[in-house]
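I have a structure I would like to understand better, so I am pasting it below and will then ask my questions one at a time.
Left out: one protein chain. Kept in place: all the others.
Moving on to chain A:
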Amino acid sequence: MHTPLKKKRLRLLAAGAAIACGALAVAPATAFASPVVQAETTSDADASTFRIATSGFVDSFNPFISIYLLPTNTIRYMYESLVQNSAEDGSPTEGLAEKWSTEDGGKKWVYTLHKDMKWSDGKPITSADVKYTYEQMMNVPELGTANGNLVTNFASVEAPDDLTVVINMKEPQAPNPGSEIPIVPKHVWEKIDKPAEFMNDSDVVGSGSFLLESYKANESITLKANPNFWRGAPKVDKLQYVYYTSSDAKVQALKAGDVDFVSDLEPTQFKALEGVDGITTHSGLGRRYASLTINPGYKTRDGKEYGTGNPALRDVEVRQAIRLGTDTKTLLDKVLDGQGVSATSFIPSSFPKWHLSDDDPAIVKFDPAAAKAKLDKAGWVVGSDGIREKDGKKLEINFLVTATEPVEQATAEFLVPWMKDIGIKLNVESTDSDTSSTRSMKADFDMMFTGWSVNPDPDYQLGINTCMNLPTNEDGTGGTTQDGYCNPEFDKLYKEQRSELDEGKRQKIVHDMLAMNYTDTVQIATWYKNGLEAYRSDRFDGFTTQPKDGGIIANQAGYWGFLTVAPVEGSSSTSGQGATTGLLIAGGVVLVVVIGGVIFYLVRRKNSADVE
């Protein structure tokens, strides 16, 4: 059946197919040409876009209501507050206000704003904006969602002239009331219908170093530099948060050059990035503390007992014995891989002014013999199985750990033998984080892990350790207590420090309080974990850490981290091209498959034609 005509037709077909394939090959090449050009043009812009990998939640960018970490950190860049937490040690430094003073023993705070400051839309920043912001928070409960607790002591706010703000306090207050509250432009916000529902997620008018330009949920947050920022315009044009769900993906994105900065790394990820070309790792002193909280017997504010804590733990000697039998140095080295600082109290060492120093006389060392002596003194006798008993009851305590936290699991591994050594049986119970947070609230535990991020001023953290903040209800609601701690002596000192304007004296009182809490042992502070971060040092440098000496870059109590970041001379983006190369390869593969398919088809056609 092979006629010359048919052969000719086949050849024609093959030639046609070849031409079609050629066209196909050229088409993607031209198609790819445009993104390549695009990638090159954006790479110029990229040289001054600093990209940060994130996985944080965004509720809104409204400074009155936003409570999640990522938007709160973003808002720090968007709106300046009256007083800023310094990079050095977090102590109050200039914000919108250049100076301030107190009158009437701390009942009146007077601020003077910098001259000639402008909002990003060019309108002047005046004391009326400050007054408006504070009064909104004081008078509209919904607008107090984010920082309402900071204005509860405000009696009234005055703006006698454009540059002066006066805050009248109900009670004398030593912590600077002007910090932490973002000031919004009155001329913009007073026109908003329902400010409590306003998302504030595009074209923000602000006073900070960077302003929100756009937000794509679960994709990216883009901030642009504010040329009107009173400290001067930043050195990069944009900050961009790029979303990654898993922390492993973040690490890969940094390696690939898709982002320039990652934070909150695990020690293993951190190690894997050490020595990678173009990447610098940074382990900085954080502002979080972790502790083992011991249930001392929870009570409501009016003295009703609740919770399921082991009664043995109400005895301070038993709690102290647990501390003496716990080797926090080893925990830090083995469990946290040494990436942190040994803790003394709930005020981290990154705030050296308030932190309880290691050589304070109250501090005790790991000493199992002393622990045993304490338990002997408390009447707990070692039984035949090595576990202590009193009145026929064994000294068994329950340790609640979160199943998804390797650090807690590992801590338990160490604690069990240590406790057994001093005669305490530790029962480890593993559960999910929601259950453990509920059980913590209901005081349904003996011992468990906890941790907080602490602000530069210690007032809040001290406050939640007073009897005043015990819950009002027996289900644990209606209070914000940290460890169920209540000591009238501590409360008395709390009041004193709150109105002590002499910083040296206040410092002394705070140290006394921390030592008192240490001795009462409702918690054993284990460590201040370092923030593990890494960045593309081939593209950017010039970060300002907080504290300036060895601190963290992201998650500061301030906006210093990315304020001074600058592109490295002669750097350019590596992203884009990489993806384009990949795409070209993929395109090539597709092309081969298509060509192969066409040839295959032609051959098949020929074969079946032969049969029929």
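The working rule: a residue touches a chain if its C-beta (ideal position, glycine included) is under 8 Å from a C-beta of that chain, and two chains touch if they have at least 3 such contacts; residues count from 1.
Following the convention adopted for this analysis, contacts and distances are computed from a predicted model.
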- Query: According to its UniProt entry, is the unseen chain "Na(+)/H(+) antiporter subunit F", "Hydrogenase", "ABC transporter permease" or "Diaminopimelate decarboxylase"?
  - Reply: "ABC transporter permease"
- Looking at the whole complex, which of A:Thr102, A:Asn455, A:Gln523 or A:Asn555 touches the chain that is not displayed? A:Asn455
- Item | Chain not shown: contacting residue from A:Leu163, A:Ala225 or A:Val242 | A:Val242
- Query: Taking the entire complex into account, which one of A:Leu163, A:Val251 or A:Ala371 touches the absent chain?
  - Reply: A:Val251
- Message: For review purposes, identify every residue of chain A that touches the missing chain, sorted by number.
- Response: 31-32, 34-35, 38, 42, 45-46, 49, 51, 57-60, 65, 67-68, 141-142, 144-145, 148-149, 152, 197, 199, 217-220, 222, 240, 242-246, 248-249, 251-253, 255-258, 432, 434-435, 437-438, 441, 451-453, 455, 460, 471-472, 477-480, 574-576, 578-583, 585-586, 604, 607-608, 611
